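For this depiction, one protein chain was excluded, whereas all remaining protein chains were kept in their positions.
Per-chain residue numbering starts at 1, and chain names A, B and C are given in the order in which the chains are listed.
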Amino acid sequence: MTGQEMAFLALGAIAAAGGVAVVTARNVVHGALFLVAVLAAIGALFLLLGAEFVGWVQILIYVGAIVVLLLFGLMLTKAPLGRGALDNQQRGIAAIVATGTFAMLTWLVWHAFGDERITFVRAVRTADIGNALFTSYVLPFEAVSVLLLAALVGAILLAKKD
Amino acid sequence: MVAVLLAHEEAHATAQAAGFFAGNAWLIPALPFVAVGVIVFFGKRFRGKGAEVGIAATSISWLLSVIILVTRYVGGGGPVVLRSVRWFPLGRDLGLGLGMRLDGLTSIMFVVVTTVSLLVQIYSLGYMHGDRRYTWYYAALNIFTGSMLNLVIADNLMQLLIGWELVGICSYLLIGHWWEEKPNSDAAIKAFITTKTGDIPFLIGVFVLFAAARTFNITEIIHQVEDGNLSHVTLTAAAILLFGGAIGKSAQFPLHVWLPDAMAGPTPVSALIHAATMVTAGVFLVARLFPVFEASPQALNEVALIGAFTMLLAALLAMVQDDIKRVLAYSTVSQLAYMMAALGVGAGNAGIFHLFTHAWFKALLFLGAGSVIHAVHSNNMSEMGGLRKFMPHTYRTFLIGSVALAGIPPLAGFWSKDEILTEAFRVGARTIPAHGSPVVGSIVYGVGIVTAFLTAFYMSRAVHLTFQGEYRGHGRPHESPATMTGPLWVLAGLSLVAGFAGFPGWQKGFGAWVGVGGETRVPEAHLLLIAVSVVVALAGIGLGRALYARVPARDPLLRLGWFHTLLVNKYYLDEFYMRGIVRPIRDRVSAAIGTRKGGGILRYLQSGDVQRYAAALFAGVAILAFLFTKF
Amino acid sequence: MPAIDYHAVAPELILSGALIAVLCVDLFLPEKRKAWNSTLTALGVLGALGALFTLVGERRTTFGGMFVLDSFSLLFKFLFLAVAVVVVLMSADYLNDSLRSSQGEFYFLLLSSFLGAMLMASARDLLMLFVALEMVSVPAFLLAGFRKTDPRSTEAALKFFLIGVLSSAVMLFGMSLIYGVAQSTNLAEIGAALKARGDDPLVTASIMLILAGFGFKVSAVPFHFWAPDTYEGAPVPVAAFLSVASKAAGFAGLLQVAFLAFGGQTTAWGPGLAILSVATMTIGNVVALTQTNIVRLLAYSSIAHAGYMLMPLGVVAGQGAAIQRQAFAASLTYILVYSFMNLGAFAVVVAVGRKRPWNLISDYEGLSEREPGLALAMLFFLLSLAGIPPLAGFWAKFLVFGAAIDSGTAWLAAVMVLNSVVGLYYYLSVGAKMYLRPAEDPSPIGVPVPLVVAIAVALIVVVAVGVFPDFFNHFAPGATLIAL
Partner (left out) sequence: MSLAWVLTLGALLFSLGIYGVLARRNAVLVLMGIELMLNAVNVNLIAFDAWIRQGNATGQIFALFIITVAAAEVGVGLAIVLLVFRRRETINVDEVNLLKW
């Protein structure tokens, strides 16, 4: 087992355990904090897989912005505590669906990619990403900028009191 | 639009040879539609509020129809004129066209439709005078006329279907013309639902034929049937399914229940749509596709038996009605059943001949009834009586219509009814080869005779209750204006003479003009059968006179006891449909899918709970996965 | 670095310019002049339309194959811009009440969504498709909740948002797997890679996940549950937008993905889509029968119509090029025709809603007396939706029917015919209410000019296409993505 594999296992374990904790936590704030752990582990995993820029963006945007937003949301809406208050009636169905999905997807990916290995991992330079983003991907980039603007304007409009 | 269509025309060779009028027969259905446009947009600016536009257009159509009939078909027929423009080509072999198929059947129907429509429009000048939706009424009448003519001229089933649906829509609109009163709009909705029930098998039948023949073109379908390209099973299925539509439109058992209620519409509308034209569309359909039916003895027998059953059933109901329009409505159901039965025993020409004569005297009777209703402001015969003195023109013409319907020679009804009975008898006696079964022929003859007796009886009853004795209503009735009595006399004249068109033994008579299914059988007289029919009809009239000459305080039919109750309640069919079919289905459907009141699947799924929607989404993905990977 | 073909994206550029302009100009408009926003928006859309006309007949590729302008995308772009004009006309009057002060934002969001739809028609790359899809959806989530004071509107937004985000997550998972299998996000390259790879359960599973995402967008059963709730709660012009432009955008994406990327896998998704389409049309029609709210009725009707549009895709499995092209054209035509008839019906709903904001079907009683023209227009739209000849809806159904017959799946054609009959009942029951029942309040409604124009545009298309169905033959088969 290489060092890279060991690191992956550790990060994967954190992400998996954190994921389970997020969806079962009885306290919403704890849930959000577990989410931080998952997102950070995934960010680290990206770094491990050579996606440096994406890894840092993941940590910055998810941990730095999205989770904070979610926490604000929780605070503003006075979320109650306890399983009864946080879970609905179809927990059983949800568990079945989730388990089934996991089993099926796992079988599918092992069936298709069971023998494939990520042999050589070269880090993609941030400059390359930037280059690609502003040449071939400039159209979706601009489109996303409009999308962000729309989300911003709309969100403010809906959320503001009047 | 017409010009554009013509530019793309693929004219058949026959069109050139057909001469101007026959080649341009498409003008006949087109003109009323033009009139509709003018009436809708400019109608209210005319002095006659649009009525004159409709009348003018219909007059031209009528004139063309008569010219075509007289020049081409009276005296032995002419070639079939086919002409079509491609409207919408599609795919490999699908394609739609607007086309015309002008043959004897079409030209007879043209004359019937345009004549009755014209007379009804003239009559309505008086009858509908001052109506709040007068202009709209004329527009609707003209849409109806155009659509009916389009149905008749159609050379392909799609075009026929368009006309079929349009006449249906006009019918509902006109039944509900005075929709401010709820029973009227209920009647319109009932008519819609009932006839649509028949239209579902009809639609499927059209598609079965299409799927088998791979064309909508009627001429080509008939060719394929005659060449034996289509299997017997397909044709039987198609014929029986198509007949479903005919049952709905022509108000045959078990879908006859809408027609009596349709009398909620204005009386001229009843005369036009629910007596002379639209309701005959079912009969026309069977005649138009007669080779399809002929190829399947089972289907023919079904047509004959439904016809025989309906004629008796409806005639019995007509005996006990108090509403004069309902007497006529049930009578119409019964007479349409005669036509169906005739087609069912293979006597297509006789059936269409009866359609032709029936149109005149039944339209006459309806318009006469309308004239009476106009005078006494009631539909009920219990509030009439003695009108003979007040309304001499109406009385005389109504009497002529009644006698014609009862089947007394030499009036129109006698000839056509007798031809049907003679043909049925001969099929029963195996003296002519027939596609259906001889037993069925005998049944049709037997039931036909009984029905003829009943017909004479109820018409005699109606005439006595309405015109004889003392006036029992309110106010002082008066004769209707000339715009109303004029059409009555025209129709009375036609009722007197129309029967001679099919005079037995005349080689070039009606059967030769029309030739349903390409057959031109010359009607034969059978003196014994004629004697039986006449005696039966006279007996019916006599019984009516005996019972109702002096208006009895208590209807003598009450002596029939439970049977009378059964008839008054229309065999409880409406209740049966409501309680046995409509309500259980409606309740079960609404329970199953759930409504705002009940529970059910819908209530569970569309619960408003978004997470249940999400669960359904994943269920959908799972189902897709199952379908896709075919585990 | 590839040069950018600015001409090819000119309509989109004009539209983006317009949306920025609306946002900025709105800041300086006094309360009384807020209506200028709609004029500005309409001008922007018309400008884009003008730019689009200069591109007719062109075939251009730019941004490294990510953006393609061909007859397919042109057709959809014309549709979207035409729909945009009508929606703006519908909104102009609707926004004159409590929403008056936020008109600028409304049009801004509307234009953003339309911009997404425009991009969708040209997107030939999974990444671009995803971004375009989100661009259609995200502003739409916000628009659905635009009536902030109405709890039904906020609920509509919440449901729409949750289901929308969920299905895009599902779709993205499928896209990530496809990326892994095909090693590309370009649709044509994916198509080639998948053809070479052959049958693979992972590929079929990914296709299904992606189709689920589009199933949400076009509101196919069982991804449709959000639609009735959202349409009912959202402002009516937004519901019209969702049921027409958003659905058409979904179909634009679906057609591209299905035929370009998964064209070799028709036997995998064809039968599944056939069953989906049957379920969609049946459930939509049957449930519509029990509705009392006109918008909800139209919502279920639009679900049923999604079924008709999907049906041609269900018959292509294992068929030759000719049938595929025919099916493709049938689906495309149906979308075009449906857009106008449905838009027209919604425009009438907006008009009637001026007096009766609850949009009940019973509000239509006696409409023929109150507003004869409006009632007649509505009757035409309903009859067209029902597929009564000779209106446009009939030909659309006829084409779909023909595709089913020619591909030998007559049972689908039969199911469709039966469904059309069911549809007839509820469409005509509204018609019967308008013409056969007395009005509770006989006073006329008063239809403002923009709405009249909106209704007239839709009506002209519905009637003209009905009378001259040949119109389609000029471009529908030409707009074939599949170079067969």
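In this text, contacts are C-beta pairs under 8 Å (C-beta built on N, C-alpha and C of every residue); 3 or more make two chains touch, one makes a residue touch a chain.
Worth saying up front: this structure is predicted, and the values here are computed from it rather than measured.
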Touching the missing chain are A, B, C
The one residue from B:Ile39, B:Ala347 or B:Ala614 touching the chain left out of view is B:Ala614
Which of C:Ile14, C:Leu40, C:Val131 or C:Val221 touches the missing chain? It is C:Val131
Touching the left-out chain: which of C:Ala156, C:Ile303 or C:Val465? C:Ala156
Those residues of subunit B that touch the unshown chain are 594-596, 602-603, 606-611, 614-615, 618
List the residues of subunit C that touch the chain left out of this view. 126-127, 130-131, 134, 138, 141-142, 145, 148, 151-152, 154-159, 161-162, 165-166, 169-170, 172-173, 175-177, 179-180, 183-185, 228-230, 232-233, 290
Touching the unshown chain, subunit A contributes residues 2, 4-5, 8, 12, 15-16, 19-20, 22-23, 28, 31-32, 35, 38-39, 42, 45-46, 49-51, 53-54, 57-58, 61-62, 65-66, 69-70, 72-74, 76-77, 79, 85-91, 93-95, 97-99, 101-102, 105-106, 109-110, 113-114, 116-118, 120-122, 124, 128-129, 132-133, 136-137, 140, 144, 147-148, 151-152, 154-156, 158-159, 161
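As a working rule, only the chains that are shown with their structure count from here on.
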Find the geometric centre of each of subunit A and subunit C from their Cα atoms only, then give the gap between the two centres in Å, rounded to an integer. 32
Calculate how many whole Å lie between the centre of subunit A and the centre of subunit B, each centre taken as the average of the chain's C-alpha atoms. 70
Between subunit B and subunit C, centroid-to-centroid distance (C-alpha), Å: 42
What are the residue numbers in subunit C that touch two or more other chains? 201, 205
In subunit A, what residues contact two or more other chains? 104
In the complex with subunit A, residue positions of subunit B that touch it: 611-612, 615, 618, 622, 625
Please output the residues of subunit B touching subunit C within their complex, sorted ascending. 1, 4, 87-92, 94, 96, 158, 161-162, 165, 169, 172-173, 176, 179-180, 184-185, 188-189, 192-193, 196, 199-200, 203-204, 207, 210-211, 589-590, 593-596, 602, 605-606, 608, 610, 612-614, 616-617, 619-621, 623-625, 627-629
Report the residues of subunit A in contact with subunit C in the complex, numbered from low to high. 104-105, 108-109, 111-113, 135-140, 142-144, 146-147, 149-151, 153-155, 157-158, 162
